[in-house]
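Here is the structure we will look at, set down as structure tokens.
What you see is the complex with one protein chain gone and the rest in place.
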Amino acid sequence: MFPSRIWRESKHRYRLEAGKCKKCGKIVFPYRLICPECGDREFEKIILPDTGKLMSYTVIRVAPSQFTDQAPYAVGIADLGDGVKLLAQIADCDVEKIKVGMDVRIEFRRIQTDAHHGVLSYGYKFVPKWY
Amino acid sequence: MVGIVGYGAHIPRHRIKVEEIAKVWGADAPSYKKGLMLREKSVPPPDCDTVTLSVEAAKNALRRAGGVNPAEIGAVYIGSESHPYAVKPSGTIVAEALGATPHIHCADYEFACKAGSEAMFVCLGLVKSGYIKYGLAVGGDTSQGAPGDALEYSAAAGAAAFIMGTENLIAEIVETHSFMTDTPDFWRREHEFYPQHGGRFTGEPAYFAHTTGAAKAIMEKTGLKPKDFKYAVFHQPNGKFPMRVGKMLGFTKEQIEPGWLSPTLGNTYSGASPIGLTSTLDIAKPGDKILMVSYGSGAGSDAFVWKVTERIEEVRDKAVRTRKLLDENLTYVDYGTYAKFRRKILKNN
Partner (left out) sequence: MRDVAVVGVGINKFGELWNHSLRDLYVEAALAAIDNAGVDHLDSMTIGCMTSGLFVGQEHLGSLLADYLGQKNLAASRVESACASGGLAFRNAYIEVASGMSDIVMAGGVEKMTDISGDGATYALAAAADQEYEVFHGATFPGLYALMAVAHMEKYGTTREMLSAVAVKNHHNGAMNPYAQYPFEVTRETVESSVMVASPLRILDCSPITDGAAAVILTTVDIAKKLGKPIIKVIGSGHATDAIALHSRDDITTLNATTEAAAQAFKMAGKTIKDVDFAEVHDCFTIAEIVVMESLGLYPPGKAGEAVVKGETALEGSFPINTSGGLKSKGHPVGATGVAQIVELVKQLRGEAENGRQLTNSPKIGMAQNMGGSGGSTLVHILEVA
């Protein structure tokens, strides 16, 4: 992945910076220029919560090339509250033991390793919430 | 007054037992376990590296620092011997992840296993001089041990982070001392994947000489004796060395145990004595004095005398305790998974 693309996304991926519509309160992640709910264009910068509940998940066994070494890995959608949902890998878990409704926490992890020489991509993953 | 405002550690969930490694290389597991006083070590999965471990440890430190605005952190120093890039600092990524950029000084530190304590040493100095309000020092590693080598049994992963400042201290720095000579006990040349070491040469002239050198000098400087300290944390490349050096210096097992994690953690290199300090702070009481002496091959030791303040009681449980990260919710892997995680298997690309 080209460095500019990685760099531009870092404030979302690293810090979960999102926008909250000043008019209707809808939270958009990542930021947008216009609220998809009410059409207003002013947003307040917020940080998403770092815990949530898993709404759906799947275990990917046939993976794309950047992820083949990680297969099988789980990917899920978690509800972080306030209508915010996020898709991420579920790390640190036995893929057979994941359950819809499970509590998860967000951790900072390496997402992609570009061969031996590319720029590294970091971001968020879910882990089962155990404390 | 200068010292620690917040502290935190992060250890990955995966572990591998000494027996599992010994089995592959035909080694005698019981004698390794006994000789090194080591039972198992932490294993970083492919999505954990020094940067990610540092970010999570720093978040725990911020939780305990209570109300420190990351934008007010004036310096970020990550000490490691397994920085993900040879050229491009780990610190920039950590600072960005915490929201501490852009008005911040950054440098990556290296000095084998004492890179973390170096970061702590320098932060204290900058805070004391008034150059910065808060400094973030992290010691973390995901170091590699060569397959079949003695160090493969202990090379582990973990990180500890400290936010240094002048207000709301958890522990005050009483004194520091650094002791260093050119001693090539353990090294890695540029472009080599695994380090080399001098076998038994890494003991007496290296680890022991520098640890005792720094410890004795700081005790003389402060006029303190072993019995004046409640706890002592030493660099822990295995379970045996810190216990032996402690005994040599006149410390008891009880003083060393709270910060002695290597038997089940392994050697987290730049994270070793810093993580030991966090687990000691997790149980220390106000007024306790803690001696911390790191060791980095090459070689040198940084010594610190800490004095715990009243504030420790109210903040220590604002983040997860280090022993909990060490002992609970563990997944054991076999050697094949370990080798795959640690990229020891050669692939065509």
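Quick notes
Order of writing sets the chain letters: A and B. Residues in each chain are counted from 1.
Note that in this section a residue touches a chain if its C-beta (ideal position, glycine included) is under 8 Å from a C-beta of that chain, and two chains touch if they have at least 3 such contacts.
Remember, it's a predicted structure, so these values are computed and weren't measured experimentally.
Although it is left out of the displayed model, the omitted chain contacts the following shown chains in the full complex: A. Of the options A:C21, A:C35, A:C93 or A:I111, the residue whose C-beta touches the omitted chain is A:I111.
For the options A:C35, A:L48, A:A88 or A:I106, the residue in contact with the chain missing from this view is A:A88.
On the side of chain A, touch with the chain left out of the figure occurs at residues 9, 30, 36, 55-67, 70, 73, 75-77, 85-89, 100, 111-112, 121, 123, 125.
FYI, only the chains that are shown with their structure count from here on.
Chain A and chain B have centres, each the mean of its CA atoms, that are 30 Å apart. Residue ranges of chain B in contact with chain A, taken from their complex: 12-14, 45-49, 51-52, 55-56, 59, 84-85, 93, 96-99, 320, 324, 328-329, 331, 340, 349. Residue ranges of chain A in contact with chain B, taken from their complex: 10-11, 14-15, 69-70, 89, 91-92, 94, 107-111, 113, 115, 120, 122, 125, 130-131.
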